[in-house]
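A single protein chain has been omitted from the complex, and every remaining protein chain is retained in its original position.
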Amino acid sequence: MTHFSESPIIVVVGRLIAPFIQLFGLYVIFHGHYGPGGGFQGGAMLAASFLLIRLCVGEEASQMHFKRSLGAPVGILGAAVFFGIGLVTMGAGGYFLDYSLLPFEDVSASKLRFFGILVVEIGIGIAVAATLVAIFDELMGGADNG
Amino acid sequence: MQDVLIYITNLLAVIIIIPFYRVLKGPTVFDRVLGVGAIGTKTLVLICLVGFIYGRLEMFIDIALAYAVLNFISVLAIAKYFKSYRKGA
Amino acid sequence: MGMSDMIAVLMILGGAFFLLVASIGIVRFPDFYTRLHAMGKGDTLGIILILLGLCVYEGFTLNSAKLLIALVFVGLTNPVATHALARAALRYGLKPLLKLDQEEKKPSTTSKSDALET
Partner (left out) sequence: MTDSPGTTIKKFEQREHPWRGVAMQGFALMCLWLVLSGHFDFFHITTGAICVGIVLLLNARISSVQFFQGDVSEWEHLRFEHLLRFLPWLAWEIVEGSIQVASAVLHPKMPIEPAVIRFRVKLPIVGARVLFGNVITLTPGTVTLSITEDEFLIHALRRKSASTIIDGTMPRWIAQLFYDEDEQLVTSVEIIESSKEM
């Protein structure tokens, strides 16, 4: 038990609903085909849940949730997924992000397109979430101590 | 039924304007934030009603949920900012 | 128009009424802490009633389950947001206008809340 000055209402409810917001963000990423949404919006919702935890329990305790130092590397990883798939399709002789040219032999073009878009959306989502959290951390600059 | 919903949506669009008085007039920053929060929660309902009228509720309800989440977090963030502002000053 | 439609319209109208009252309250109440009452109660009940009315109109479908999720979310977070604002204002040093202050007919604007005016 750590000594803590924040109101229990905010801490308890914030930690209670943060997982649900994360799941909602993942849902938006995975269902970009059917409705509004996709990588960017889902990533923003994911970032919102991380920021909620940071606001509720303070900078120090939220390191257990999403580390400050993870922001930039995970953002780069997400961008790398996006560009990796794009460059692979270019290497196979097509345009950037021409999903039907992904190098899997026995999969139909429409399936390739579906999963290609999905993986790219996930990459964008991770990149957006991590970058937004990194921007928030950079803006707070360690000035906030809970 | 559709007509009734359209009338209520128009009514809500008028209701949303009223808290703007608080946002513009103040007198304190917290009054302004309160007004913004009140407008946000009403917007959530308005989005749902518009989705109903267009018959695409499953799409608009996602937008409304995202809006509710962002509204809640923004109010918390502003409250947090003014709490720590005094500590620093 | 069936029975359930009538109930739905009545609930939506009731919700709109409470939203209207909350809006007027936010404008009319004399100080910040009393305005919180309008936000914490009137708004919450108004939204809950309108979403429930839409649920009744929609019937037993997946969409009404989604509406229920939105309802639970708003019902849970609106009081928390109200409390967060109240706590922030209290910590900032914003003094509430209480009964005896009203009787003295003095404005309770302290130097702190003057500094807040922008």
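For reference, chains read A, B and C in written order, and residue numbers begin at 1 within each chain.
FYI, contacts are C-beta pairs under 8 Å (C-beta built on N, C-alpha and C of every residue); 3 or more make two chains touch, one makes a residue touch a chain.
Nothing here was measured: the structure is a model prediction, and the numbers come from that model.
Enquirer: List the displayed chains that the omitted chain touches in the full complex.
Expert: Over the full assembly, the chain not pictured touches A, C.
Enquirer: Since one chain isn't shown, list which residues of chain A touch it in the complete complex.
Expert: Within chain A, the residues touching the omitted chain are 1-2, 4, 6-9, 11-13, 15, 18-20, 22-24, 26-27, 30-31, 34, 53, 57, 61-62, 64-66.
Enquirer: By the contact criterion defined above, which parts of chain C meet the unshown chain? Give residue numbers in ascending order.
Expert: 17-18, 21-22, 24-25, 28-31, 33-34, 36-38, 40-42, 44-46, 48, 62, 65-66, 69, 76, 79-80, 82-83, 86-87, 90-91, 95-102, 108
Following the convention adopted for this analysis, only the chains that are shown with their structure count from here on.
Enquirer: Using the stated contact rule, I'd like to know whether B-C or A-B comes out ahead in C-beta pair count.
Expert: The greater number of contacts lies at B-C.
Enquirer: What whole-Å value do you get for the distance between chain A and chain C if each is reduced to the mean of its CA atoms?
Expert: The computed centroid separation for chain A versus chain C comes out at 32 Å.
Enquirer: Please work out the Cα centroid separation of chain B and chain C, and write it as a whole number of Å.
Expert: Chain B and chain C have C-alpha centres separated by 11 Å.
Enquirer: Determine the centre-to-centre distance between chain A and chain B, using the mean Cα coordinates as centres, and give it in whole Å.
Expert: Roughly 25 Å separates the two chain centres.
Enquirer: Mind pulling the chain B residues that touch 2 or more other chains?
Expert: Residue numbers touching two or more other chains: 58, 62, 65, 69, 76, 80.
Enquirer: Going by the contact rule already set, what residues in chain C reach two or more other chains?
Expert: Residue numbers touching two or more other chains: 73, 77, 80, 84, 87.
Enquirer: Which positions of chain A touch chain C when the two form their complex?
Expert: Within the complex, chain A touches chain C at residues 7, 9-10, 13, 17.
Enquirer: Residue numbers of chain C touching chain B in their complex, please.
Expert: 1, 5, 9, 12-13, 15-16, 19-20, 22-24, 26-27, 32, 35-36, 38-39, 43, 46-47, 50-51, 54, 57-58, 62-63, 66-67, 69-70, 73-74, 77-78, 80-81, 84-85, 87-89, 91-94, 109, 113, 116-118
Enquirer: Residues of chain B touching chain A in their complex?
Expert: Touch list, chain B to chain A: 58-59, 62-63, 65-66, 69-70, 73, 76-77, 80, 84, 88.
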